[in-house]
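As you look at this complex, bear in mind that one protein chain is not there, while each of the others sits in place.
Let's look at chain A:
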Amino acid sequence: MGQAGRLDDVTPVVASSDTRQYRARAGKRSKKQIGLAFIAPFGLLFALVYIVPIIYAAYLSLFRQQLVGGNRFIGLANYRELFRDPQFWDSVGRVFWFTLVQVPIMLILAMALALALDSRRLHGTRFMRVSIFLPYAVPAVVSTLMWGFMLGVKYGLFGSVNNALGTDLNPFTPSTTLISIGVMVTWAFTGFNMLIFYAVLKAVPRELYEAAALDGANEFQVVRRIKLPALRRSLIIAIIFSIIGTFQIFNEPLILPSMVASSGITTHYTPNLYAYKLAFTGSQQGYAAALALVMAAITIAVAYAVQIRGLRNVFDS
């Protein structure tokens, strides 16, 4: 602005086409600068809390911290080692299978609940909505402790069930622990996803239902032809968030071993737990940083693949 004003002072005589053009360009540039100024606070914070730490993690991942000899630059050796590390792939494989099983169950459940709430045939929907969502507000540490007590065979619900029925069920053996964690995660996040779906359903214009009713559609047809198609986009978002969430499982396997013995939870049970143990038990921060970056790349790749595929399907239909 100021620049343009000064320009007027210098060339007051004739407003040639040349100066007019110049003035217009200057105006555009200053507008751009104002825009930059507006996003600067965000940009600064974003750089400070996202970009810089990532760069720092990438930098760290090129070093090896040693008890003897201190930090040593080792180039990409951490990455090479990571790709050959059976513990790392064990943990990746575990969360992968976990995601494949748990996410569909949770989302189908959430969708069913959202449809039920939206059906307007239930009483006390508000209470239900809140109570189903409530677990999401419980910190994971607390919920893990709670479920640990509940599922534990020593003092918990399962202990009583076993006593009463004479059974020998144990939710925390090496082959069942992952299922138990699945139950905990599903409990915690079903309500959150349900709320997303419910909000989308609420936004469906009521006229569509009226039209459907006039056409003689029954409730199932309404669900199939109107509600489910409406949920499609949000479903993809929910899937992506769920994948990210399950790939990062950490609290449950961290806390459970101190509650139940022989649960089969190793230090490399999930990638995040492995990174944590590497950094804080093994003081291998460089290796842990490499792991975190590779894991982020894997998660981004998987989430992106889902997004691209999912959205293409949406547009196809």
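To be clear about the criterion, a residue touches a chain if its C-beta (ideal position, glycine included) is under 8 Å from a C-beta of that chain, and two chains touch if they have at least 3 such contacts; residues count from 1.
Just so we're on the same page, contacts and distances are computed from a predicted model.
Protein name for the hidden chain, per its UniProt entry and selected from "Anti-sigma factor RsiW", "Sugar ABC transporter substrate-binding protein", "Negative regulatory protein YxlE" or "Ferric reductase": "Sugar ABC transporter substrate-binding protein".
When the whole complex is considered, the residue among A:105, A:122, A:213 or A:300 that touches the unshown chain is A:300. Touching the chain that is not shown, out of A:151, A:201 or A:289: A:289 (per the contact rule at the top).
For chain A, the residues touching the absent chain in the complete assembly are 46, 49-50, 53-54, 56-57, 60, 64, 66-69, 72, 154-155, 173-174, 237, 240-241, 244-245, 248, 250, 261-262, 264, 266-268, 272, 275, 277, 279-285, 288-289, 292-293, 295-296, 299-300, 303.
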